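Let me give you the structure first, and then I'll get to my questions.
One protein chain omitted, others in place.
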Amino acid sequence: MSEGREIPVAVYAAQFDSLAEPVAVDAGELIVDAARRGGVQIQQPCGGQGRCGRCAVRVESGRVRRRSLLRLSPTDLAAGYALACQTVVEGDIAIVVPPPERIERRLTTDHVAPEVAVPEGYDAGRSQSVRRVVLRLVPPSMDDQRDDWARLETTLRRAAGVERLQASLEQVRGLGAVLRASGWEVAVTFDTGREQDDAARLIRVQGAAEAAGRPLCGLAVDIGTTTVTAWLADLATGRVLQQAAEYNQQISRGEDVISRIIYAGKGAGGAELRDLVLDTINGLVAAACGQAGVDPDDVVKATVSGNSTMMHLLLGIPPESIRREPFVTAMNHLPLLRAGEVGIAMHSDGVVDPLPGVASYVGADITAGALAAGLHAAPQTTLFIDVGTNGETVLGSAEWLVACACSAGPAFEGAGIEHGMRADRGAIEEVWIDGRTYEPTCRVIGRARARGICGSGLISLVAEMFLTGILDKAGRIDATLGTPRVRTGPHGAEYVVAWAGETESGEDVVITTVDIDNLVRAKAAIYAGFTVLADATGVSLDSVDRILIGGSFGKYINVEKAIEIGLFPDKPWDRFDYLGNTSVRGAYLALLDREARAEIARIASAMTYIELSADNSFYEAFTSALFLPHTDLSRFPSVAAATTNGG
Amino acid sequence: MALAGIQIYKLLPQTNCKECGFPTCLAFAMKLAAKQVELDACPYVTEDSKKQLAESAMPPIRLVTLKGKAGEARAGNEVVLFRHEKKFFNRPGIFIRVADTAADEEIAVTVGAASSYAVDYVGMKLGLDGFAVEAASGDKARLAAVVGAVRAATGLPLILVGRDPEVLAAGLEKLPGEAPLLMGADGSNWEAVADLALKHGAALGLSGASLEELAEMAVKAQEKGVEDLVLHPAAEGLGASLALNTQIRRLALKNFRPLGYPTISFTSGGGPAGRDAVAAAQAVCKYAGFVVLDRFAPELVYPLLVLRENIYTDPQKPIQVQPAIYEINNPGPAAPVLVTTNFSITYFSVANEVEGAGLPAWLVVTDAEGMSVLTAWAAGKFDAASIAKAVKGFGVAAKVDQKLIVIPGHTAVLSGELEEELPDWTIRVGPREAVDLPRYMKEVLV
Partner (left out) sequence: MPVEIPKDSWPGAVNTVTLGATGDQGGSRTSTVTIGGERSLPFMHFESPMPHRPAIAMEIAPARPADWSAVLLEAWGATADDPGSWARACEEAGADLILLQFGLKGSGDEPVSADFAVAAVKAVLGSTGLPLVVVGPGQAEVDNSILVPIADATKGERLVLGLCEEGNYRTLVAAAMANDHLVLGKTPMDVNLAKQLNILMSDMGLGRDRVVMDPTTAALGYGIEYGYSVMERLRLAALQGDGMTQFPILVTPGAEAWKAKESKVGEGTPAEWGEWRQRGMNWEALTAVSLVEAGAHVVVLRHPESLRRVRAAIDELMASETA
């Protein structure tokens, strides 16, 4: 440009809704620049690269040119939305800057787990196996010298059509006193079993007055290798009264099922593991009952779901054969049990129903999960991925179901990670990183100070580190970036996600090279699992209509981020549904409905288990997935596009 | 075409009755797809399904079995072009050529040495498969005498090479009840040789320089009723031979039936030194069903037998290294003893890290059936007993001063039991990942 000669520049006025006066804008300037000059705060977590969509504003009037339409739907465009960091001002304009929360909610690619709802049309009288009836017994007399039991049984038969009733010696011992103390007016709680002609099991006889107004409750329990979850439900209404989850105390004796099996085989190891998981469950029962104001004695039925090893350990069955060739369990379809013999701190004569599994590495958590996900009734081919420690996958439809498992480790549940935690208050659950400054923006559950990173936070964090070039495709941290966020720690290179001043503990929250390796291995195992499963059955992933995700991520998982690290197949986001913890949901459905329980048994019998270790194919698939997002980038076209444009 | 598991499943009753011995119909279907079970195991399959499944199961390359007085040589039934796609099934038979023009004594020496030849390769006994007796003299009585002499010395299967059906017939007289291969039929004489093969139950070899010629003869021989055919693509030079053999295999796998037969390759003993070895090696790798060598020499036969064994190894099995004690960077008696499994990638990563860091060490590789440390440990194939067995079996104690053994970090739980199994040794738990080994060895293990 020659000296002294000015090119005439059109100057426009930008009116922001929060400002009294318009801001002067040069032609070709971005909305964010205008905003900055006017002192208007617009969030830019990704550093103005048009990746995150968090800077969306509404252009009420005037001419603008949108360089990028990423993250803007046709509806958004019609409403005037534009990305402030990607939109050029070409006339006088009026801009509304919406509050960040609103944008966050509108733009999110998070898939939110559905709220728990009582199954439509739930009718305890028809579906529930547990019943409580009030009986007025004719007192005995010299003319009627029937024994107490026969008196109870005949009255019950007449009142409730119960043909056979079973009781324990203990129950018989206490029967006479209760009948007499109650003046022969009693409430009898019993379970009618799984099948139509099963004998009923007596749970409890109490005075009618005493029982009046007391709820009849049940528990749905999922024993995960890493996390145990319990839901307390009112059996009459079906409503979930309380949900509780905690790390499985067995973790201290080994992070994976194999370590637990080996530990169980040594001396009193099995008994110890049983005590630990019972402590965990009973802690949850006590907490849930306490919060709901329910007396644990009113909890009369529990359905228990979990992988085969967890089931064995809970019941004190030696699990050794699970890990040794040819990998068999002691029992896949277990009988109904008494709470007292199992050791769950509910009514001791309550019924415990362990749900059925398929094989050593595909247990009740998956059959229950398949029920909750509706796989058994799916008209089209559906993929169900349980993103957890044992990485189970089910593929199929109403016609057929195949399942496999692969050891992913506990990373997705936040365990085995330097600053990992469960998806709980204080967990970083989403991260954006500015690609120029490498500075992160975090979303923390409960908007609290950061305590650690949960599974979805890890996925989000690693995806962002990868997209911004902090990680290479092999998952190695680039130590030459010149940001204080990247430094050398005791385990090699690490990235600081939150400085000490921002955290609850007052210590930095970091992600280490080892954490990243763990996460990459975990995602590779899961990706390899479902790809090999599809190959083995001759089904193309392209022909899969729906992808259902289960897991303990808390409320959300961000499918986009999970695709970016290569955990999920690169399919349109709307083909995914996040279902949350499907195992406990399945257990809950079985708790309420005898027919659902029978459906799980049918699923368990029909599901075909595929052993991944049978040949090289799993290993091949695993090593090719040990890369970000994958060694074969053509499987991830959306990530390829993001890394070439953005990087 | 072979069907995938789901396609087969749709032809099955889908009742999950378990009578076949598998938990579900789909599990059975997948075993069928992998050809690991017979359809007969299902009592309820319909005739229509049976027919459909049988068609898909028909091998694209016919299995041809040569039978001697003792022993057989099988070729065919191959299903892939590249071994990694599944595996190569029937190792090509390696035969030694004997011309009836040679002196009796020379023939006796060659046949004696070659038929009794046996060499040990990683615990397996490898040997030759038979002899190709060539009617070079053109004399009926001479061929019959030589065939008789060979047959007296060995029971291995034979190939009779000659263009004159009458001479070949004289040789066949000496091989009652056997199924030899008659080699020498071409466009001019194939019909008479085919009659001979039919009469005797012998396999018929067809020679031709082009695919057209071979296919035409094969179709006509089939029409005549000869089922066991062997193709000899006669080509000069390694390049032409490679092209013809590849084309035949490709066409056969595309279910082009006229060429759906095993092939045979003859290596000429002439030419520069080592040329026959190279040609035979190409035949072993690239699709021959039978390979005929012009001479017998252990330094020629041994590498070929090893190559054949290698190429026909099942590639679906995990890649293993030999369980042994490996020396890294010339370890002395002060070097530490590291333990890992015999999965090749595991071995490579450990050996490369330590070797790359220039640290001397003894690396004990246990027999974990080719599983990685974690998998083997999970399946009980890498435990205190197996480590102790390896340490004792490989005589590790005699190689070191300090009895210090480092186990992988993932299997820390084994240390207690291992102390009991190896009471004289100090057990140390190493890092979980091989990449951390050099630092561990430099900083912790001093």
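For the reader, a short list of remarks on this structure follows.
First chain written, first letter: the chains are A and B, and each begins at residue 1.
Criterion: a residue touches a chain if its C-beta (ideal position, glycine included) is under 8 Å from a C-beta of that chain, and two chains touch if they have at least 3 such contacts.
All values derive from a computational prediction rather than experimental measurement.
Within the complete assembly, B:298 is the residue of B:21, B:298 or B:416 that touches the hidden chain.
If you put the hidden chain back, the residue from B:216, B:294, B:417 or B:433 that touches it is B:216. The residue from B:123, B:274 or B:423 that touches the chain not shown here is B:274. Although one chain is not displayed, its contacts with chain A can still be listed: residues 472-474, 620, 623-624, 626-627, 631-634. Mapped onto chain B, the footprint of the missing chain covers residues 82-84, 117-121, 211-212, 215-216, 219, 235, 237-240, 242-244, 246-247, 250-251, 254, 256, 258-259, 272-275, 277-278, 281-282, 285-286, 297-304, 306-307, 310-311, 313, 315, 319, 321, 344-345, 348-349, 352, 355-358.
One rule holds for everything that comes next: only the chains that are shown with their structure count from here on.
Rounded to a whole number, the gap between the C-alpha centres of chain A and chain B is 49 angstrom. Residues 254, 258-259, 262-263, 323-325, 399-400, 402, 407, 517, 536-539, 605-610, 613, 615-617, 619, 623 of chain A touch chain B in their complex. Those residues of chain B whose C-beta lies close enough to touch chain A in the complex are 4-7, 9, 14, 16, 23-24, 26-27, 30, 33, 315-319, 345, 371, 374-375, 377-380, 413, 433.
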